[in-house]
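A single protein chain has been removed from this complex, and every other one stays in its place.
By letter and in written order, the chains are A and B; residue numbering begins at 1 in each of them.
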Amino acid sequence: MTDLTLATLLPALESRFGPDVKVLPSRKEVLGVVQVKGERLVEVARFLHDQGTFTHCALVSGVDWIEHIEVLYHLWSDALKGYLELTVETAPEEPHVPSVTSVWRGANWHERETWDMLGVRFDGHPDLRRVLMPEGYRFHPLRKSFELHEPEELEVKARHV
Amino acid sequence: MSEMWINMGPQHPMTHGLWNLRVKVDGELIVDADPEIGYLHRGIEKICEYRRYNEVVTLMDRTCYVAGIAWEQLYIMAAEEALNINPPPRAEYVRVLSQELQRLSSHVMWYAAYVQDIGLMTPFLYGMRDRDLILDLFQSYTGARMTYEFMRVGGVRNDVPVGFTDRCRKVMDWFDQRLPEYEKVCDNSTIFLERTKGIGVLKAADCVNDGVTGPMLRAAGVDRDLRRDRPYSVYPELDFDVAVYDAPDCYGRYRVRMEEMKQSVRIVRQVLDWLDRNPGPVLAEKVPRFVGTPSPPPGKEIYVERRGYPKGRGFSAMEEPHGEAMAYIINEGAEHPYRAKLRSPVFVNIAASKDYLVGYRVSDIPAIMGSVDICVGESDR
Partner (left out) sequence: MNATNTSGTARIITHVKETDPMEPEVPFAEVEAVQSKEYIPVIKETLTGMIQRGLDAATKPVFNWAGRNSLFPLHWGLACCAIEFAAGFGARWDGERFGVVPRSSPRQCDLLIVNGTVTWKLSHKLITLWEQMPEPKWAIAMGNCATGGGPFRTAYSVVPGVNKLIPVDVYIAGCPPRPEAMLDGILRLERLIRERRA
């Protein structure tokens, strides 16, 4: 697709997936922000990869908003020279979204890291292990319920338990 | 012969920084690889949520310790988006100057460490000596050799000192002479050529699908450089070429880095000329107090009130010496970032290591992994 522009891509996305995608107001440093329902994520990803020239999955990350967890994808397109932001919302208890590793292999470790740090399960991920923290660690540190303390404070606490 | 797993690391002379490469070998041949990182995970993203905006800069220096100022700017660009602040132009030029000096020093450091691993000792001494010249320049205007804490939301901490541009030009002249010499050392060495040519091949399509960026990607022939393709700061006003090479192996990566060093010298010269011509402030005036700027001069209390400051999100991407780095900052109108996410290029480049290790021999591993230019602080954060 040589004549691909954002003005044609986003409506095409909306018309194809109907109410499952929502184009949110964009910010100036990204091409656009698209909210996707978790169930259709892989299809949307496949569409963007094949038809939208978003061949490079730059970043998968997550934000804990307490009421829900938001998983973010930043995709780079060589033709459009910019990043598209996909956001997926999921429940804070047992959060899970489908894995996009079948579309972009590069998402593999990003998803592992998001599982490690936020506890989001990626269904269909080939090898969902912790990547930064040791295996067997019990917490997901980037959750807002996980707090940091001075080490002395922790020692005092441990003594009183 | 039966296959077996070998651990290389965490402490291994090949690994600069601590990470563990588990390789499955059949005799000498590598059939599978499973890198394990996290030995330097310091919880930077979590600590950011407990720090004021300007205090985070301290952590960014330590994130990638061979390219500290690149990460400072990355974070600052995202934070400025999130807080909606614009720095003055001179600050941008000082930033770009720091960027390119840092790229130069990072690549020289890579050259020193890598070629020594391959078996030539001289480049280590050459590289460390010349890197110290750049660190001296840094020291003269930031006060530190590696951990600068130089950038601020809305500009930079201070201007370059008097006479700096001339000193910097002298160092650049020195590098003009040195860089061909660096290449001569390697290109005339049969050991170096034998150990790098055709080793560690990762084709362009695999690179793109694996998310590999930086010199590795450009060595595979993909012409992508965020400085040109998604311009940030004042890069559009500068004149430079993107280094691309069409050999996706260790030798190609070495070539790309060598070319990038020359381009950095070129950019630094242009920036120095601009700095000579255009004096001005280097810190924006309207910066909310809560980001932690130094207290205002008397009679200049024009700071925005802290409460009810607009919320926002900031995203920035830049071409760091190792590849494409990204930062994502969420500002919830509070003193601290609500969430700070960093994308490290090295993290992804290590993740793809299975694709460029399988099929080579165990003795090639130092040559291959060295050519990735691994900075563990950055991949583990």
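Following the convention adopted for this analysis, a contact is a pair of C-beta atoms (placed from the backbone, for glycine too) under 8 Å apart; a residue touches a chain by one contact, two chains touch by 3 or more.
Keep in mind the model is a prediction, meaning the values are calculated, not measured.
Summary of contacts with the chain left out: across B:M8, B:A33 or B:V66, the touching residue is B:V66. Of the residues in chain B, those that touch the hidden partner chain are 10-11, 13, 16-18, 38-44, 46-47, 50, 58-59, 62, 65-66, 109, 112-113, 124-129, 131-132, 145-147, 376-377.
One chain is missing from the display, and on chain A it is touched by residues 132-134, 139, 141, 146, 148-151.
Operating definition for what follows: only the chains that are shown with their structure count from here on.
Between the Cα centres of chain A and chain B there is a gap of 24 Å. Taken in their complex, chain B has these residues touching chain A: 37-38, 41, 43, 45-47, 50, 81, 208-213, 224, 229-230, 313-317, 324, 326, 328, 330, 338-339, 341, 343, 347-348, 350-352, 380-381. Those residues of chain A that touch chain B in the shared complex are 27-30, 55-59, 61, 63-64, 72, 74, 78, 81-83, 85, 104-110, 113, 117, 130-134, 141-142, 146, 148.
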